[in-house]
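Just one protein chain is left out here, and the rest sit where they should.
Now for chain A:
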């Protein structure tokens, strides 16, 4: 029995060590990442504000959220003569590791700190009260308690408006009169995507049919299940849909696979970042467009507000008007004929002629 206890302790420690060391190593190897060679934070030495950027898992080189945030940072550094420091989260890290990262930045003189991703909401809430002179922002963030922090901004996006535009694109592109939507988890956030998408499609073609599927009802693993995404999307393609939009995070690659298998004339629409750029060569021709969340715009805008001495606080929503959401035109041959129609709707939403619903 003693031996058993000892061994299981060794096994448990080994497991924890292995699970934990992913991050430290990747920081060491950060120089190998495609875009990390010319890090603006290493060369910037202006006397403007010091911006701290705390990345979500993946860090720079993910060609998604984190890279987009970096693009905003780069612009801000160039424009405001600022300096910056960066830090990166690792998969499955403890809440305290995030807090330490933020604290470290604040103690090193950062005056504007951006946490990329809602996962920073709790840690910012814990750290912000200790540094009242520092301004914090959380991309996609929420306030975990009912005590408002005066130096924290929660930068959200009007996902329904971006989804509306890709809904228009889907309806215009569809020849069968049926389009599809695959959500990762059936929660309020993802329902915003569905609502906007459906509204956009119906606005463009009132008699269009929208097939809706969610991979999970409440379990967050629905965002990391490509096999489930593929099965759900394949079901919609089988039911006659020829354009499928996904808001399913990592499960989305399965949706693209399903479009590839459905063959020419079928399309998939990406989400969050321009997924045409990150998709595989085989998937690329099938990606009609992507609904963009402009994390770069939000990051830049927050830095700008701090530089101007009027830091953003509380909840800020980036919508079409601020260019906070949008759609991608990277797959030119696919989207070319549709942009005028989509831009018409965009103008109408900005003008307030169309109110996009947030609930399906």
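Operating definition for what follows: contacts are C-beta pairs under 8 Å (C-beta built on N, C-alpha and C of every residue); 3 or more make two chains touch, one makes a residue touch a chain; residues count from 1.
Assume contacts and distances are computed from a predicted model.
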UniProt protein name of the chain not shown, from "ABC transporter permease", "NADH-quinone oxidoreductase subunit H", "Dimethyl sulfoxide reductase anchor subunit" or "Diaminopimelate decarboxylase": "ABC transporter permease"
Residue touching the undisplayed chain, where the options are A:50, A:101, A:192 or A:230: A:230
Candidate in contact with the missing chain, chosen from A:179, A:215 or A:356: A:215
Candidates A:68, A:121, A:135 or A:283 - the one touching the absent chain: A:283
Contact footprint on chain A, counting only the chain that is left out: 3-4, 7-8, 11-12, 14-23, 25-26, 29, 32-33, 57-59, 61-63, 90-92, 186, 213-219, 221, 224-232, 234-236, 238-239, 250, 253-254, 257, 278-283
